[in-house]
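A single protein chain has been removed from this complex, and every other one stays in its place.
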Amino acid sequence: MTAQQVEDLIHLGFAAKRKMLAIEEVRPHYVRARLPYRDSMLRPGNVLSGPALFSAADLVMYALVLSHLGPELMAVTANCNINFVAKAKPGDIVGEGRMIKLGRRLAVMEALLYSSAEPETLVAHVTGSYALPVKG
Amino acid sequence: MTAQQVEDLIHLGFAAKRKMLAIEEVRPHYVRARLPYRDSMLRPGNVLSGPALFSAADLVMYALVLSHLGPELMAVTANCNINFVAKAKPGDIVGEGRMIKLGRRLAVMEALLYSSAEPETLVAHVTGSYALPVKG
Amino acid sequence: MTAQQVEDLIHLGFAAKRKMLAIEEVRPHYVRARLPYRDSMLRPGNVLSGPALFSAADLVMYALVLSHLGPELMAVTANCNINFVAKAKPGDIVGEGRMIKLGRRLAVMEALLYSSAEPETLVAHVTGSYALPVKG
Partner (left out) sequence: MTAQQVEDLIHLGFAAKRKMLAIEEVRPHYVRARLPYRDSMLRPGNVLSGPALFSAADLVMYALVLSHLGPELMAVTANCNINFVAKAKPGDIVGEGRMIKLGRRLAVMEALLYSSAEPETLVAHVTGSYALPVKG
């Protein structure tokens, strides 16, 4: 699937009224996406919040599953582990998703998150497992 | 601190325009809170989204730290692990936070999440570590 | 299954030459087990090592799955998250396992670990997911 196809599929599934994210690149086992900045992403101390970062990681990993399995809107997050490693200054959230293991029942993935305000500084490292639908 | 004090402190810190959560109970090492339902919490398939649940867990654990340390708005999430164990039907998110270990540098906590639509069904189990500010 | 049955099943499966653990109590959704102290459990600083504690948690959660599913020696650990919250002084490792969610494909569990040297002090909190064999 192309980046635009993955992006359209996500917005279709969420019946999104606004642009949730832009898929910038899709390669086998790799996706890069950008979540546009919104004031609601901030927490006290003028940094991007944990939930905003989690949301970015979740969407990036979901895009990664979609890019491999097609319109698989029923893949479900089973487990997620997040290490927050630096304060994220206000900006877009850029996420790189990488497939660690694509099994029959579980997809295990990694997402690295950055703020566009400091694009060289990793702010969070996430690993997640998605349960894949059992094929009939 | 009382439940109302913890609730006020959270809303003050977030400069919140709307009621983000209601703290229902505060006891030593225990907090129960409720996040009111909003359409933005849904994901495809008409269930509460991972980010909405993460947000609830994060706020519950933050409330737990606040209730123990006072106006400690600079406590920062270091690590979070979420197991999503059941689909969460649309409703308020009710979270119970429990202190596992309150150290000098880290607070390790557990949060159990439920949907008000099925209050007996655990939907997510979360453990998190918050880095505590170093006292000067 | 009784505590003795679960204990026998584990030792049978591992073709164990020595007593690996003693199952002290089995109840629905709960197991308590004790791993006898061995010098090999120590790490520098005269505390019980991370791997020794992980091993205890893994055996406790495995016992919990066995107690629910019978001779299910093919259950496999998918994911494990460990928070080490206090130094564990040399002693037996006592572990309490609790079932968080027993699904068709995954069992999500929690294990709390203690050293017999300080039985009131939690040393590690573990959550784990085991993949259950697909029934034919």
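Some points to look at:
For clarity, chains are labelled A, B and C in written order, and residue numbers in each chain start from 1.
In this text, a contact is a pair of C-beta atoms (placed from the backbone, for glycine too) under 8 Å apart; a residue touches a chain by one contact, two chains touch by 3 or more.
Please read all numbers here as calculations on a predicted model, not as lab measurements.
When the full complex is taken into account, the listed residue touching the unshown chain is B:Leu106, out of B:Met20, B:Leu69 or B:Leu106.
The chain that is not drawn here is touched, among residues C:Ala3, C:Val31, C:Val60 or C:Ala78, by C:Ala78.
For subunit C, the residues in touch with the chain missing from this view are 13-15, 43-45, 49-51, 54-55, 58, 73-74, 76-84, 87.
Panel shows subunit A; residues 81, 83, 85-86, 100-101, 103, 108, 110, 122, 125, 127, 129 of it touch the chain omitted from the view. Even with one chain removed from view, subunit B keeps its contact list with that chain: residues 78-79, 81, 105-106, 129, 131.
Following the convention adopted for this analysis, only the chains that are shown with their structure count from here on.
Once the centre of each chain is set as its mean CA position, subunit A and subunit B turn out to be 22 Å apart.
In whole angstrom, the spacing between the mean C-alpha positions of subunit A and subunit C is 34. Residues of subunit B in contact with two or more other chains: 81, 83.
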